[in-house]
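Excluded from the complex is one protein chain; the other protein chains are retained at their positions.
Now for chain A:
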Amino acid sequence: MSPVDFGSRTAVLRHGRFSVRFRMRTALMCAALALATVTVAILALCLGDLPLSPVDVVSALLGSREGIAHLVVFEWRLPRVLSAVVFGAALGVSGAIFQSLTRNPLASPDVIGLSAGSYAGGLVMIIVFGVGAGSVPVAGGAIIGGLLAAAAVYLLAYRNGMHGFRLIVVGIGVSAMLEALGVYLILRAKLEVAMVASVWGMGSLNPVGWAQFVPAFAVVAIVFLGLGFLVRPMRQLELGDDAARSLGSRVEPARLWLVVCAVALTAVVTGAAGPIAFISLAAPQIAQRLTRTAGIALAPSALIGALVLTASDIVAQYALPDNLPVGLVTVVVGGGYLVWLLIHEVRRRR
């Protein structure tokens, strides 16, 4: 018999007219996760062909211009590590929004076809319009592809209301078609373009420099700020449409904006680094288990996403004899987690 939940300890911060109320456990967990992410990020900055000590890295970050550490950290490693942190956070939040909206832990962008849509959209830009991987037009194509895929999956899965099972299977079908489209496009392309597209299509942080990171970061930052206004309706939507309406939320616009934000987050990451699988599925679930919240929480999901992607990128670069695309590491880790989740749910239901 599980212990009775009497609610959790909360703390309130007040400053003038504003007050913030948060759960102690969530806050502590977030602090711990942030610390872990920073530690892993510094580790990532230390590793490479030219190993640096953490002291060198930290002093270079704090503005010391001595030696080669400054150049190595700022020009070579920082864009990649910052991308891992920011993209991981974006994917975690994107998954959290979808899982909250559908009230289904499996309805993440990877499973319901949005990632595949972004992938196909980006691929069309690279192959048909010949723009370079990781550029702004690719991100634009990824956003359009993601939104179209979202609309297609929603319309195809809608029949006398929305049903989680249909949503997921329709998503799997749409993903399969879009991936087949990707193979077709790559076959059609010239060899050089096809190779660029293939590397991009596996999801890798290799080609990410400041030029790719800065625009992507700007979009992610704007979306995160916008989400500040949408958190309250999101919480209310979790109670059901009727309850949300009676609490004063405008249900349909709120849902639409949440979907747009979530698609934008996945698509921007896909545009810059290619499809990085299963972070958006796993991060919110891990966050919910760690913080033991009732619903899906955004901040812990973002931090877990950042931590997992940064750590995965270290594994992808250094754990094996060759440098692998990070998407392969996350697909194994995240897919394995999905399998575990399925087994776990079976046990609980018995």
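The rule we apply is simple: contacts are C-beta pairs under 8 Å (C-beta built on N, C-alpha and C of every residue); 3 or more make two chains touch, one makes a residue touch a chain; residues count from 1.
The criterion applied here is as follows: contacts and distances are computed from a predicted model.
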The complex's invisible chain, by UniProt name, from "ABC transporter permease", "Anti-sigma factor", "Ion-translocating oxidoreductase complex subunit B" or "Peptidoglycan-associated protein": "ABC transporter permease"
Residue among A:30, A:57, A:82 or A:106 that touches the chain left out of view: A:106
Residue in contact with the excluded chain [from A:40, A:60, A:168 or A:254]: A:168
Residue touching the undisplayed chain, where the options are A:156, A:239 or A:260: A:156
Hidden partner chain, touching residue among A:177, A:211 or A:260: A:177
Missing-partner contacts on chain A, residue numbers: 106, 111, 156-157, 159, 164-166, 168-170, 172-174, 176-177, 179-181, 183-184, 187-188, 202, 277-278, 320-322, 324-325, 328, 331-332, 335-336, 338-339, 342-343, 345-346, 349-350
